[in-house]
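Worksheet: the structure to be examined is printed underneath.
Omission of a single protein chain aside, the complex is shown with its protein chains in their original locations.
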Amino acid sequence: MAEAARVNETDRIKVKPNISRGDRIFDIVNMTLIAVSVLICIFPFIHVLSISLSSSRPIMSGEVTLFPKEFTIEAYVKVFSDPSMIRSLGFTVILTAVFTLFCMAMTIAAAYPLSKSNLKGRGFFMVVIIITMFFSGGIIPEYILVRNLHLLDTMWALILPGLISPFYLIIMISFFKGIPDSLEEAAEIDGSSHFRTLLRIILPLSMPVIATLSLFYAVGRWNGFMDTLMYINSPELYPLQLKLYQLIQNNMATELMRNEVAGTANMMPESLKAASVIFATVPILIVYPWLQRYFVSGVMLGAVKG
Amino acid sequence: MNKGVGKMKLVSGKTWFKSWSGMMLATVLAGTTVLAGCSSSSSEAGATTADGKSVLKVEVFDRGNSPAGSTISDNYMTKLVNERFGEPNKIDVQYVPIPRSEELQKLNVLMASGGDVPDIVFTYDQGTFNRYAQQGGLTDLTDLLNQYGPNLKKFLGEDTLSYGQIEGKQFAIPGKRSVLGKYASYIRQDWLDALKMPVPQTTDELYNTLKAFKEKDPGKVGNGLIPFGMTIAPAQYEPLLWSFVQQPLTDEQKYTLTQKLGSSDYPTLLPGFKDGLKFMNKLYNEGLISRDFGLDEDKKQLWQDVQNGKVGFYTEDAGELYFTYNGTYKNLQANVKNAKLTPADVFTNNEGKHAKPEYASNGLYIMIPKSSSKAVEAIKYLDWMASGKNLFDMQNGVEGENYTLKNGVPVAKEDASTEAQNRLYNYGDMAIIANGKVAGTEEQNNDAYIMQVPEEYQADMRKSVEISNTDTIAPVNFNKPIEAEAKYGSALQDKYSQLIVKATMAPTAQFNATYDALLKDYMSSGGQAILDERTKVFQEGGASK
Partner (left out) sequence: MKTSTYLRRYWQLYFLLILPLAYFAIFKYGPMYGVQIAFKDFNFFQGINGSEWIGWDGFREVFQNQDFYRTLRNTLMLNILDLIVSFPAPLILAIMLYEVKALWFKKLSQTILYIPHFISWVIIGGIVYQVFGTQSGFINNLWVSMGFQPIPFLTDPNYWLITYLLTGVWQSAGWGTILYLAALTGINKELYEAAEVDGATRMRRIWHITLPGLRPTIITLLIINLGNMVTIGFERPYVIGNVAVQEYSDVLSTFVYRIGLESGQYTLATVVGLFQAVVGLIFVLGANFAAKKTTGEGIL
């Protein structure tokens, strides 16, 4: 279906009649503005990249801005030759994938019934869910819960407590609501069960929002580490961001650490921190370009027509 | 159940739903109570291993810097402990990693959840120690220490031990800090030489020197010249401010007007503090100190400016700039040809002394939770660490591979193998009874400290340490915690920084008004409460030294 949709999109561009002057000015202004934003947004990334490729002296003296100084790849050699980093990358990928899969299954299962405005009890369920957006028991009872469920120091401690984000659930519901009722009614008349309608009609039509929310869940898991600090003790279960956080945070001269004797805080070179940032960020960065294939226009239109 | 369903069928949709949702709510609440109920039962399992050894769980800071091939709970040091202490005593010492940066949060949750708390926990935070002790969560170690900790007691000494006592009871074993000096000043010798000026010896002379730096720009820095490098970290402003405190102080003044926020004494209410701020204000308005100093909390900008040769003078933790991990001095010499920083002692008080604060003689607060059944083993462990060569070996590694001895002082081998270096990557967090290297006498400790920096800087380092130990002002201590300090401490630290930054940056004419307004805010945010409580405790005779 995605292929067909892409054809649709190119068609739209080709079909364009002769472009007017106003249109051209609009395009130029528009693209220039976007290009400027792009430059502003890529700057920090380039900056961190440059630091990761520079030697210590120019970094410490604040000379590195946009280009590496005294070029070296030593930091990357160190990162890639650290088996715990590689293992952590593997674990994070698996954790993120499993988490995203579970979250999406649960979110879809909840969103589909709740998108039916005639479902009895819908209002009550929604209030029950929305309350959890604001009220929480706090860190201590949550820790006790995870411990009593015997999840401490397992991957599931990082998955189960965050299965459904009410916010993403609401987005999913509002997308499902946007799907014309006529489609579902037609299916129902054909004798299709709700399960079947969901799988065969609703989900294929919702690929853009499924892709979006998968990305949101995946990025949230990839970047999150506060729960790992509480629930995980074994170094084998350290996600990348936790290692990264420790690298960056533990070397900062905070008030708490001022009492520690010089030399105890084992300072990491800045370039190693920067290389670790790149190492931990690039894998998740490439997920979006890959997901963009599901962001094609005309999917829903084609289905309605067909 | 069947009956219920049958009944449900009869009622209309809406009512059916209501009763159904009511049931669900009841289930949820019931589930909640069950879960809540579970929480109070704490497990005593895992007290012994299969081979009959008793298990001792010890906290260790995880800084995420374990070298390849080892983990924070399994490395050279943990093996050394289990071999030398564990085997003979039939104790299996296990290490529980706590992330360094989230240490308090995790410790709090562990304590509050009542299970999995290690038998030995520690923190640098005095407020946390006081809180745990006052809420009755710590084991009273007074007798245990006498019975099982003779070496430990001897090693720490009465002065250090007193920091762990609350109204006579030993609730924590404080680590011993071996180097007490805090600060020294550094000035660009090459600039002084160019101006044919001597190293300033007093505050007035310093002022003239800074003026000359600004006017004549001997280093040809131009626009970015900073005669006096300043930040909002204590190392930069404390030596200046404390030197303005009017000496001598009476005991009453010392105890009641000092405010202890976090782990340091603050001079906010002491006579002369305002004059110090006024001096800073003058320096700022004459363009003599860093314009953005209020932003520089982690000293990064200052270090950069020093390295790029823009800074003429600054104060710092003594010798910080010589350590390899910091690299300030080395980079300065690489960036600016012939640049030379000389350690100096410049700020003088009304008695003509170079007064400056020093550290309290304690480090970590080591605690044994009341829930632990291993208090005896825990004290034995700490006592083991204090006896024989154990502490020395934990701090220094293997002779010939990690260090060589020079007059009884260990000198780290610069060409030590990676394997050897990796042994010591977290010695500071494992050798918890000491803060800083312990070589023997005080002099030897200082020597061991000095020899940690590269050889070419050791002479300057020695001078820095001497300066940091000159005319020091010792912290004052009560025999029981001031509750208002625990409560308002962290809010007041922010107010204090605000006071310094705002008063310094105010236009000269508005200095008094700004100072008064901010001090009023400080006092009403808890400063007054601390003053009142300290006055009360002092009058009750609570001053311990």
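Residue numbering begins at 1 within each chain, and the chains themselves are lettered A and B in the order written.
Here, a residue touches a chain if its C-beta (ideal position, glycine included) is under 8 Å from a C-beta of that chain, and two chains touch if they have at least 3 such contacts.
The structure displayed is predicted, hence computed values, not measured ones.
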Candidate in contact with the missing chain, chosen from B:A68, B:L295, B:V398 or B:A513: B:L295
Contact partner of the left-out chain, one of B:V55, B:L104 or B:V376: B:L104
Residues belonging to chain A that touch the chain removed from view: 8-9, 12-13, 15-17, 22-23, 26-27, 30-31, 33-35, 37-38, 40-45, 47-48, 62, 65, 106-107, 109-110, 112-114, 116, 119-120, 123, 125-138, 140-142, 144-145, 160-161, 163-164, 167, 170-171, 173-175, 177-178, 193-195, 198, 208-209, 211-212, 215-216, 219, 223, 244-245, 248-249, 252, 277, 281, 284-285, 288-289, 292, 295-301
In chain B, positions touching the absent partner: 8-13, 16, 24, 27-28, 31-33, 35-36, 39-40, 104-105, 108, 111-114, 127-128, 131-132, 135-137, 223-224, 232, 290-292, 294-295, 297, 300-301, 305, 370-371, 486-491, 494, 497-498, 500-502, 505, 524-525
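The definition used in the following text is that only the chains that are shown with their structure count from here on.
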Inter-chain centre distance, chain A versus chain B - centres from mean C-alpha coordinates, in Å: 37
Sites on chain B touched by chain A in the complex: 13-14, 16-17, 20-21, 35-36, 38-39, 62-66, 68-69, 71-73, 96-97, 99-106, 108-109, 112-113, 115-116, 124-125, 177, 179, 233-234, 262-263, 298-299, 303-304, 307-308, 317, 319-320, 323, 325-328, 331, 334-335, 359, 363, 425-426, 428-429, 435-436, 452, 493
Touching residues (chain side chain A, partner chain B) in the complex: 56-57, 60-62, 81-84, 120-121, 124, 139-141, 143-145, 147-148, 152, 226, 229-230, 233, 235, 242-243, 245-247, 249-250, 252-268
